[in-house]
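Left out: one protein chain. Kept in place: all the others.
Every chain is named by a letter (A and B) in the order it is written, and numbering of its residues begins at 1.
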Amino acid sequence: MSHRVIVPIGPYHPLQEEPEFFQLYVEGEKVVDIDIVIGYNHRGIEKLAEAKHFDQVAFLVERICGICSSSHPYAYVLAVEDILGGEARVVPERALYIRTIIDELQRLHSHLLWLGLAGHFIGYNTVWMWAWKYREPVLDCFEMVTGNRNSYAMFKVGGVRRDLEEEDIPMLKKAMDELLPAVDMFRGAVMDDPVIRSRLKNIGILTKEQAIDWCVVGPTARASGVNIDVRRDEPYGVFNRLSWNVILQKEGDVFAKTVARILELYESISIIRQCLDKIPNGEIDADIKDVPAGEGIGRVEAPRGECFHYVKTDGSNRPVRHKIRAPSFMNVASNKVGAVGGTISDAAITLAAVDPCYCCTERLAVIDKPTDKKVMNGWDLIRLSQEKTNQLKEELKDTLK
Amino acid sequence: MNFKLKALTKSLWVFHVSNGSCNNCDIEILDCITPRFDIERFGMQLVGSVRHADVLLIAGAMNRKAVPRMKKIYQQAPKPCLVVACGICACSQHMFRDSYNVTEPLDKILPVDVYIPGCPPKPEAIIAGIVKAIKKVRKAK
Partner (left out) sequence: MNIRDSIRERLGDKIKDWKETSSRRIYLSVDCADIREIVGFFFTELEMRFATASGVDTPRGLEILYHFSFDRTGEIYTLRVLLKDKKHPEIDSITPLFKGAEWIEREMWELLGINFKGHPNLKRLLLAEDWPEGEYPLRRQNEP
């Protein structure tokens, strides 16, 4: 007799910072279906953007998501600059380098944040504390360059708002030098640990065909072997002048997603260093006054994937329509196949592995199918996940000796 | 003085709620637990259930879908319970106040004790806000 249990994750859970509601239908230990209810963060930003002028919209879209706080304004200004002829034609050189540096610093802080949360979900609280500890110097870099740890207000149509001071550059280089051994440590701690490897391997698998069918983007897609990266496919900033690699994995499981993000940290550090060496002097703002009628599309590779903005203008100083599609909109929906088929103890980490940013997308109930009753909550799920890791540690203890 | 209130201020258990927020405030609140700020050395910790909460730390503009749940959470919290509005969205809804999906500011729905403005407020500001809340409670005796 099947006995489906409801485990709600959300809408309010302290460590899944954003509210969303995952209803997992389980039979015994296995997840057989999932219902995703979002909308707890829907603030009507697309409609609000129609009432603001172009400069104000940049501030508005920055607050779509706090973690990929620079991706949304960057994609938005690229969309408007698309109407004006393209970023490369409109924006001065120095501003392109500054934009690239901010974009990559953001990737660093976002991946470290995710690493910490993933560590907590599987019971490695030390990984959580260390990842977030090493995230602090990155936030200090932001504060030094832009004035704020999290909402930078750096992007404007035609350039950037603040310049990189000469004295900032050695400090940024030093921060990157100090981050590199930390990333080496995480790589060793996560990729070489046999417990983590057996804990995360072969769970939450998204095959390449499924990844294409669900149109997923970012590390979630690259971990399944889908070779897409906006920085290479349609370069913006100065990505096409620097040397860096697109990180691809094949297996599509949670371990592959973790490895993809850790290896991307190395690439980001290398990109920032190259930018700091090559950045030229010059203007940072093209001082755009008018935007002609037209429509433009801008996209950037946010830490979670392709962030897509479409702007339609009519010659006035406000957009007629602003369509925002954040990467998590595509990735979170794919949990329908990624999480189904796994066990409850793996559910927490599988759902977290797509690096959901629900506020970008507009937020765990385990439901017992026959009785249709809720039995567990998100806190229980995380506890189950941590218990499974402890069990694995016990089993592998003898082989590790 | 009220024994319950005195006990409350010794070691606060904080329940964090996020409603229609961009998540910046939530990350800064979680940052408070990390080694650089480490509020756990003061006995403050984030709890997983509202029934254990002494402080409700609320972030985000009040989104239409979330308001009924917000009210339910407040009812479930054991009284006395301090309500702290963290971030400018919770204080006054910020740039979202004209949106079709956002209702009234938080303090029209629940009684707010402390406002921590900022977008997002730095962890130092959040800690300062909670300390103000503690002082307010102690002065009220």
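The rule is simple: contacts are C-beta pairs under 8 Å (C-beta built on N, C-alpha and C of every residue); 3 or more make two chains touch, one makes a residue touch a chain.
Computed from a predicted structure; not experimentally measured.
When you scan A:Met129, A:Ile297 or A:Leu396 for touch with the missing chain, the hit is A:Ile297. Taking the complete complex into account, A:Glu234 is the one of A:Asp168, A:Glu234, A:Glu251 or A:Glu283 that touches the chain left out.
For subunit A, the residues touching the chain absent from view are 38-39, 42, 44, 46-47, 82-83, 85-86, 212-216, 227-228, 230, 233-235, 294-297, 299, 306, 308, 310, 312, 320-321, 323, 325, 329-330, 333, 336, 362. The chain not displayed touches subunit B at residues 64-65, 100-101.
Basically, only the chains that are shown with their structure count from here on.
The part of subunit A that touches subunit B in the complex is made up of residues 11-15, 17-19, 39-45, 47-48, 51, 59-60, 63-67, 69, 113, 129, 132-133, 136, 149-151, 357, 359, 379.
The touching residues of subunit B, when paired with subunit A in their complex, are 15-28, 30-31, 34-36, 46-50, 60-61, 63, 65-66, 69, 73, 94-96, 98-102, 119-120, 122.
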